[in-house]
Every structure is written in structure tokens, then in C-alpha cells.
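Just dropping this structure here.
What you see is the complex with one protein chain gone and the rest in place.
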Amino acid sequence: MNTPRYHGHYVWRRYRRNQLWLKLKTNKVVLVSSIVLLLLSILALLAPWISPFDPTNLQQQNIMDAELPPFWHGQSDSRFVLGTDGLGRDLLSSILYGLRTSLWVGFWAVAVQFTIGTLLGLSSGYFGGWIDRMVMGMADFQLTFSSLMLAILVLAITQAALGAQDYHTWSPWLLILVLGIADWPQYARTVRASVLAEKHKDYVLAAQVLGYRSRHIMLSHILPNTLSPLLVIASLQVAYVILAEAALSFLGIGMPYANPSLGGLIGSGFEYMLSGLWWIALLPGLALVLLLLSINLIADWLRDALDPKNIGQRP
Amino acid sequence: MRQALVDISNLHKAYSAPHENSALWFRQQRSHINAIDGLDLAIYKGETLCVVGESGCGKSTLARLVMGIEQPDAGSIGYEGRAISHLSSKARQAYRQRMQIVFQDPYTALNPRLTVMHVLVEPVMYHHPQLDRSIAIEQALAQLAAVGIDPSLAQRFPHQLSGGQRQRVNIARALMVQPEFVVADEPLSALDVSIQAQILNLLAQLQQQKQLTYLIFSHNLAAVEHMADRVAVMYEGKICEIASREQIFNDPQHPYTQALMAASPQIHTPPNNNHKLVGDVPNRIPSRLGCSLQDRCPRAFEACRHQSPQLQEVVADHQVACHEINQGWR
Partner (left out) sequence: MSKPLLTVSDLHVSFMSRWQHEPNVDVLRGVNLQVRRGERVALVGESGAGKSLLATSIIQLFESSAHILKGRVEFERQELTQLNSKQLRQIRGRRIGMIFQDPMTNLNPSLTIEQQLLQCILSHRNISRKEAHIVALHKLRQVHIPAPETRMQQYPHQLSAGQRQRATIAMALALEPALIIADEPTSALDVTMQAEVMRLLSHLCNNNGVALLIISHDLSLVAHASDRCLIMYAGQIVEQGPTKMLINDAQHPYTQGLIKALPNMSSPGQQLYQIPGQMPQLQELQQQCSFAKRCEHAEDICYRQAPLMAPHGTHQASCHILARPAELDPDTELAL
């Protein structure tokens, strides 16, 4: 019925027309951030191949290798470039895997939020009536709670119910699900506002008169016109979700020790800070900061760059 | 008696809106505005019927009701004898391709994210998914040629086209599904004078080529005089006069029609002050008894305040809804 290839084609052309590329090239800060993010993503993607050790394999670890400092320190071991943690696990490998986990959870959780929020918001705005009231009611209800609190609550209960072993097997998916469901209302509200504005325009009426079904009109005609603010929210949310996952892991209800995440590393390394073994918590922390900073800078820039009023302006 | 292609009978459509002067939001009275208030109209196959009216008369509502975008509260709309006003959306599908609409604002009528080619190919591919895409593209290119747009413009987005070009694309899109009945809601008002001439010529040409029936809403009397076979004058949700083009322009009967004719700018004739209506178009006061023109009509009298006049034949094929005329006071 629809032609997905054509969709992508014209979306691409539209971005070309937006001269987004030109804007990106001229903004040095965002350019650097993009390169950093790209680098981190490549590292994360290739983690299983480029890590010197496998941090998920607890048998590889030797307690005798514990608490070794990074390479610039006198007592370092050449095998462990960034040192080891309290149980002898290589920090560099852990950080690489941690980046991978963060980006994985970040991406998928945002995908879930985006899909749920957009579909609900589209239906809510387009059909109105009881659908609208119901969806917006749910959204309002959910927005009164902090999504992080909600996530903590749900995950803690789940952990208690499943027991630690099962919980840790499923944690990545649970995190994606919970963080995904926690934050859909923002998308829904934004889309709904856009849909309400577009719904009365003549091109939507023309589509109805041409006999297109509602689903086709919503997805092929209205949605593309509402994408810009959604993309901005999504990009900001990636950073937020990564941070949330880090916080949850830090608190112990996120990723388990065996499946390292940046937050988890910070969490378990925290107790060593006072003993002077600063690298165990700080280096993963730095990696996390770098990741979040680059994402946030790009997302912030994207919001201005995609603002329709700014199309064509000097960057 | 010819069979009408589209037959509208006693149509009613009301909207509720908050009362203008209600200051207390929790005690807001809602007044019912009768956008369409007992409207009768017949459109015959192959003709161009122009409906003339100013803003607020209910033209857009009528256009939407005819196209099935909204349902009337009462009355019926018949197409080739079959009632289509209250069909389910599924049953309506069969009629959708036979009647199309061209909107007033060429810019908002096009999806800003879609190229011209996409807009034209989509209706064909949607209704005939098994068709090869290249055939649909050929049809689109043929349609572009028919409306006078250079095929090199097919990959452009709406904002890269001029107003006249956009309106042509709108017309092309409407024609892609091969309709027999085309409604045009003020197709010229957003265009420059020299472009209006081009579009008028195009519409006439297409009507001849494809045997189309037109229902055109316009307040541009000069264009109406040029294009119409019959003219209906609309005021506050009702038709107040309907006749052939010559009759309406040479011998308008209804006070409102006369006022419109007098007010319409003519380049060589200076405007005349006869037939002036008093006051402004009212802010849609909730419906009340009597003729809707009673406050502004220079010839209003007692009967006008009590009863709404009905369309009656004055001369052959010339109908007027006015107490003064119908009671033979002239």
C-alpha cells in the first residue's frame, strides 16, 4: 500500500534541503561532539572484538590481579591498560562493554517510548473523542510520577519477585521495557498537539476525500509533518535513559555485576574511592560523562536546527 | 425533467459554539449556529453550477457535506438518485473516486513534505496496489501535462512552486482518480489576477476534455459570469436565488443578489449606490424566525419577520426566495 523506500527517499531529500549538513559542519562544538559520539559508538559496537578481556566471563578473572592502577601509574600491569577493579576484572574491557550496554539500552528504550508514545498520540489527536480522553488521562496520570521513581518501584518489586538470578538474566530487557514505558507521555503530547494543528489543514481533507484510510493518513501524511519535535525529544531522551540506567545500576537494581554497565561500575567502584583506588569509579564515570555530553550537545543543536522557523537562517 | 447528478434536499447542519458575550465560563451558553438551514440544490450532469456567497454563508460547510467529510443533521444528498449522505465510510468509498474537490488555499492543500510526483502517484497506487508503479508515474506525468505543468517540476516540493502552479497540482491530484464531479471551493481567491485567467481557462478546457460536472463556490462575480451555466446565490445557509447565468446577471431579483451585483468591482463602470444593504454581515446570531436578511434588507416588511421565505419559481428556471417578490408586490 505504501512505499517505504519512497518515504526514506524524500525524508533524506528534505534533510538535504534543510542544509542540515552545512549547519553541522559550521558548528564546531557540535561537529566535535558528533565525532566523539561516533567514535564511542564504534568502540562500543566492536567491544567484543577489541576488548583485551571478556568482563562477563567471571572465570577469566583472577583475584590476584585486583586493584591494579592504570598504565601511567608505577605499579601498573601492562596487561591491564586502565587498571582492574576490586575483583581483578580489566577496567578497559568493562568500560567498553559498559558503553555497549548503555547505548543498547538507551537506543531500545527510546525506540519503545517513541513507538508507544507516537502511536498513542497520533490516534489520540486524529480520532479525538473517548480515545483522546483515555490516552491523555493515562498520560496525565503517568506524568504526575517521576519516571525514575516509577522505574525503581517496578524494578525493585520485579527483582524481589523473580529472585536475583532470574532477574539478572532478564535485566537488559526489563530495563528497556520499564524505561520505555515510563516516558511515553511526552511523545504522545507533542504528537497530539501537532496532529491537532495539521488535522484541519486542507491536505488532510484532500486525503480523506481521495479515499485514504485513517491509518494511511495518520502515518503517511500527518506523521512526517510532526517528526521534527519528536526527533528532538528522542535524542534528548537517549541521554536521559542512559543516565537513568546508570542510576538504576548504581543502586543495584539495574544491570548485574556480570554484565557491566557504566553505572554499575561506578556503583561497585564507589566504595573503593575512599581507599584511594579512584580509577575504579572515576574512569567509567568519565566515559559516561563524555557519552552524555556529546549526546546532549547534539540533541540541543538538533532542536534549533530542525526548528522550521530557522530553516534557511545563517547557522 | 432531467435527472440531477447531485440532488440536495432540505439540508440542515448546525454547529454549537460558545455564546459570544458569555463572560462566565462555567455558565457558558452554547448557541446553535445553523450553518446550513434548509438548503435545496440540484446539479445536473455536465453543467457548471456556481454558488455565490460571502464568508459565513456556509459555503465551506456545504462543500464538506457534499464531499462526505461531514454528515448532515437532517435532509439528504443524493448522487445519481442514491442517497449518499449517511453512508458508512466503507460504502462511501465507492463514491469517493467519482467526486473530488479542489480547495481554496493552494498551499495548505498540499502536504509540505511530499513532492508533486508523490502526491499524484499516491492515489493511483493506493486504489490499485497491484498496478506497476511505472504506469502510475506515466499517468501522473500525463496529468501534469494536461494541467500545464512542466514535468521537470515533478520532483519539487510545494514551497518551491508558485501559487498558480500549486493550484494546478491540486487540480491534477483531484483528476488522478478520474472523477466525474468536481467541487471547487474558491479556487481563484488566493491567486493573482493574471493567474486566475490561466486557471479559469484550464478548468474550462478540462471540463470539455473529460466531461466534468462542476460545482464552484466563488465570490468573484466576474469569474462566475464567465464560467457558469447556472448561478445560485447563498446567504446564511440557504439559497436565496437560483437561475441561469443570463438571468442572474441581467435581471437579478433577490435584494441580496442585487446588492452583490452592485458591489462587485467593475473596471469600466463606476460603482453605484443602489441596492445597498444596511449594516454588516451579522455575527451569526442564533437562528430566529423570519428571513435571514431582514435586518439589512431595504425592502423588508412585516412578513419577513415571521416566516422564512421558500424558493419559488418566478420565471421559468429562475427561482427566488423572497416574500416581497413571491407575494407579487413588485
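Brief remarks on what is shown
The first chain written gets the first letter, and so on, giving A and B; residue counts start at 1 in each chain.
The rule we apply is simple: a residue touches a chain if its C-beta (ideal position, glycine included) is under 8 Å from a C-beta of that chain, and two chains touch if they have at least 3 such contacts.
A quick note: this is a predicted structure, and the numbers were derived from the prediction, not measured.
The residue from B:N10, B:S89, B:S162 or B:N250 that touches the chain not shown here is B:S162.
Mapped onto chain B, the footprint of the missing chain covers residues 20-21, 54-55, 162-165, 192-198, 200-201, 204, 219-223, 225-228, 245, 259-260, 262-268, 270-271, 277, 279-283.
Following the convention adopted for this analysis, only the chains that are shown with their structure count from here on.
If you average the CA atoms of chain A and of chain B, the two centres end up 51 Å from each other. Chain contact summary for the complex, chain A toward chain B: residues 1, 3, 6, 10, 13-14, 17, 201-203, 205-212, 216, 220-221, 224-225.
Across the complex, chain A is touched by residues 64, 67-69, 93, 96-97, 100-101, 103-105, 108-115, 118, 122-123, 125-127, 129, 133, 157, 170, 173-174, 177 of chain B.
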